[in-house]
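Note that this complex is displayed minus one protein chain, with the remaining chains in position.
On to chain A.
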Amino acid sequence: MQFMLLFSRQGKLRLQKWYVSLSDREKKKITREIVQTILARKPKMCSFHEWRDLKIVYKRYASLYFCCAIEDQENELITLEVIHRYVELLDKYFGSVCELDIIFNFEKAYFILDEFLLEGEVQETSKKNVLKAIEQADLLQEEAETPRSVLEEIGLT
C-alpha cells in the first residue's frame, strides 16, 4: 500500500498516512486530485479507480471516505477488507464510531492504524490482538499520570 487517506463528503481531509516518501507539495497535490476524483464518482460505481499508475481502492462509511492507494499487482478486494477491518477496529474502540470521533481523537485513530498496518502491510490480522495492544498502551498512559515508580513496576512485568 502506498498511502491511506480519510476524508469527509465535503472533501475535508481527516487522516493521512503515507507509506512512500514524498514531498509535502506532492502530497498536497495528490490528496487534492484524489479527493476530487473520488467525490465525483457515483455511488453505484466500482470501488476501484485508476489513478496514474496506481489503483485507488475506496469505500464510503456514512460521511467518511476511506481510500487506499495500491500498486497494480496487489489484490484490490483484500484492500477493501483492510479498510473494513480498520473501520471495525475503530468501531470497537470508540464504540459505534462516527466521523466526529475521528476528528476529535484523530491521534487515537492514528495509534490504531499503526498497530494494524505498518509500512503499508498488515501487521496484525487478529482484531483482538490489535485492540489488546492499544488498550495496553492506553492503560499505561493513564498510569503515567500517577507517580513514576508504579509505572516502572508495570513496565517490568
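In this text, a residue touches a chain if its C-beta (ideal position, glycine included) is under 8 Å from a C-beta of that chain, and two chains touch if they have at least 3 such contacts; residues count from 1.
Note that in this section contacts and distances are computed from a predicted model.
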item: Hidden subunit of the complex - UniProt protein name among "AP-4 complex subunit epsilon", "uroporphyrinogen-III C-methyltransferase", "Ribosome biogenesis regulatory protein" or "Actin-like ATPase domain-containing protein"; value: "AP-4 complex subunit epsilon"
item: Interface with the undisplayed chain - residues on chain A; value: 12-17, 21-24, 28, 44-53, 61-63, 75-78, 80-81, 84-85, 87-88, 91, 93-101, 103-108, 110-111, 114, 118-119, 121-129, 133, 135-138, 140-142, 144-145, 148, 151-152, 154-156
